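First the structure, in the form of structure tokens, and then the observations on it.
For this view, one protein chain was removed and the others were kept in their places.
Read from first to last, the chains carry the letters A and B; within each, the first residue is number 1.
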Amino acid sequence: MTTGIESKDVLKVAKLAKLQLTEEEVKRLVDELSQIVGYVDQLSSVDTTNVAPLDHVLDVTDALRDDIVISSLPRESALSNAPKEDGETFLVPPVLG
Amino acid sequence: MSSVDYQLVVGLEVHVQLKTLTKLFCGCSTTFGAAPNTQTCPVCLGHPGTLPVLNREAIRLAIRTGLALNSTIPPTTKWDRKNYFYPDLPKGYQISQFDQPICQGGELKLPGDETSSPRTIRITRAHLEEDAGKSMHDESSGSADSRIDLNRTGTPLLEIVSEPDIRSAEEAKQYLTELKLLLTYLQVSDCNMQEGSLRVDANVNLHLQRGDELVATPIVEIKNLNSFRAVERALVYEAQRQREVFEDTGQRIGEAPKQTRGWDDNLQVTKVQREKEESSDYRYFPDPDLVPIMLPESWVTELKSDLGALPAALRERLKTEFGLSQYDADVIVNQGPDMVAYFEAVASNLKDAKRASNWIQQDVMRTLNDMEYSLADFSIKADDLAKLLQLIEAGELDNSRGRDVYQWLLDHPGTPEEGMKALGIASVGSDDLLDLCKQLIGEHPSAVSDFKAGKKQALGAMIGAARKLNPNANPGKVKDLLSQLISHED
Partner (left out) sequence: MTDSAVELTRGFKEGKWTAVETTQLFLDRINANESKVHAFLSVDADRALADARKVDEKREAGESLGRLAGIPVAVKDLICTQEWTTTCGSKMLETYRPPYDATVVEKLQAADAILIGKTNLDEFAMGSSTEHSAFGRTHNPWDLERVAGGSSGGAAACVAADMALLSLGTDTGGSIRQPAAFCGVVGLKPTYGRVSRRGLIAFASSLDQIGPLAWTAEDTALLLETIAGHDPADSTSAPREVPSYSDTLNQPLKGLRIGIIEDHFEEGLNHEISQAIQTLIQWLEDAGAIPEPVRLPHSRYGIATYYVVASSEASSNLARYDAAHYGYRTSNEDAAENLEAMYERSRSEALGNEVKRRIMLGTYALSSGYYDAYYLNALKVRRLIRDDFESAFQKVDLLLGPTTPSAAFRAGEKSTDPLSMYLEDIYTVLANLAGVPAVAFPCGQTGEGLPISAQLWGPAFEEGRLLQVVHQFQSHTEWHKKRPSFS
């Protein structure tokens, strides 16, 4: 089955997924995704008329908690894994408003 | 453009921070103004392996709002992920509601005023979602980096989406005012725009008549509207701009992609926001970490019976039970439920409710405004004001001396009677009053003869003189007695 995944599709998806791909990777992913998507396309042959999507296998509902404050992390540990911080906030390259 | 030949068409998306103690999916406090990143935990920091657990109170407040907006509350609601990257969104997705919002449909009735008649704006939906954090960029700090504070991340938001039923900037403001009032009455939100607990986006376009054809311009979303005034001004600006762009390009809806523009409050213009092509593909899908929420009818019914009196009903009550005008009822109801309760407590002790309305609008509201007080901090309780107005009603005081007592009450603890005593406003006895009037008649022969000749206003000078002789003498009583005495002189 041809799925028609082209390098422009790969690049578009990579942009959404925030991945920077080398030319070689793009080429490889065109092949691999075509193969995988081609395999996955067999699902389109299943008759799913009147079948509701299953988004939870378990019949659990209403997992709710009461509105009670629990102590937050000390700031030091909130920031402890940050690649860059200034003791108060996380630092990232400029966010343009 | 001499006359307006287009129709402005506006739909508003209002993000309301719900007044819960804790965040939507974790137990961190939602208190505003804490030091950066001191109200976070592994869940709202988006740490790997963390899971959301829904706050029951957020559901309750959302249903309350929906019921007040006449929305349908469905039997179940569910959660979806909206995927996008932003440094103030630590999970890389926002938990929101895509196709099964907690409030479906609805309406908000605008009461109308002297210049506009009542209207109904339809509500499309209202859904719950988690707020993002804050990114701050200070060019002057010398650092190239933006600073990220995640205290706000995960605060519950209710996004209330209207149909494009709004037809003018003024009407947009009325909608927001009425919505804010309703939310205040419901006690679901602080609605504080400075603190960001109420935020507005507007979807705007124009309908123009071109010959037989009604033409629509491309829809523009305006963000960054930080006050009702900004909403009004941005809409006025945007209408003009779209009109001009249409004249230039002739582009109609569907012929240009939906644009997002930001309102620049300094320059008073909307500016196009850099919109990346892919950023609109949010890849919504059901959040596997959260299970569906059942909203049983019994719960919804219970919440409905617990709504309390809402603005529209209160306006009616003030009009029918207290005989207030539409205008007066609006002014009092717009002050919020505390003021309505205050008014009702005062007015129900008086013969004339209008007197309570006047005093509250002219004196109480001015004091609150000047002193930046809320009614809760206000020292003159409803009982005291009622007593004061009763004294005026009984003729023990005139309005002017009444205001002196009012001022005294603001400055001192005590009752109106104690205030009168302290100010020396003893009631003037009838013998004293008779002596005073006789003295006045003796000292103002020309005024007396003018009055006899039919010049009723001639008494004014004598009343003014009476105030100097005895400031406690009630001018009304002086006037009545003077005219009695002069008429009986012959």
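Keep in mind that, in the parts below, a contact is a pair of C-beta atoms (placed from the backbone, for glycine too) under 8 Å apart; a residue touches a chain by one contact, two chains touch by 3 or more.
Quantities reported herein were computed from a predicted structural model and do not represent experimental measurements.
Across the complete structure, the visible chains that the omitted chain touches are A, B.
Considering B:C28, B:L69 or B:I148, the position touching the chain not shown turns out to be B:I148 (whole complex). Summary of contacts with the chain left out: across B:L54, B:C103, B:V346 or B:L459, the touching residue is B:L54.
For chain A, the residues touching the chain absent from view are 9-10, 13-14, 16-21, 25, 29, 32-33, 35-37, 39-40, 42-44, 46, 48, 51-58, 60, 63, 65, 73, 77-78, 80-84, 90, 92-96.
One chain of the complex is left out; on chain B, the residues touching it are 42, 45-54, 81, 83, 85, 87, 90-93, 144, 148, 150, 281, 283, 285, 288-291.
Keep this in mind: only the chains that are shown with their structure count from here on.
On chain A, the positions that touch chain B within their shared complex are 12, 15-16, 18, 55-56, 58, 60-70, 72-73, 75, 78-79, 84, 86, 88-97.
In the complex of the two chains, the chain B residues touching chain A come out as 20-22, 26-29, 35-42, 45, 53-59, 76, 78, 85-88, 135-137, 143-150, 262, 274, 278, 281, 283, 286, 288, 290-294.
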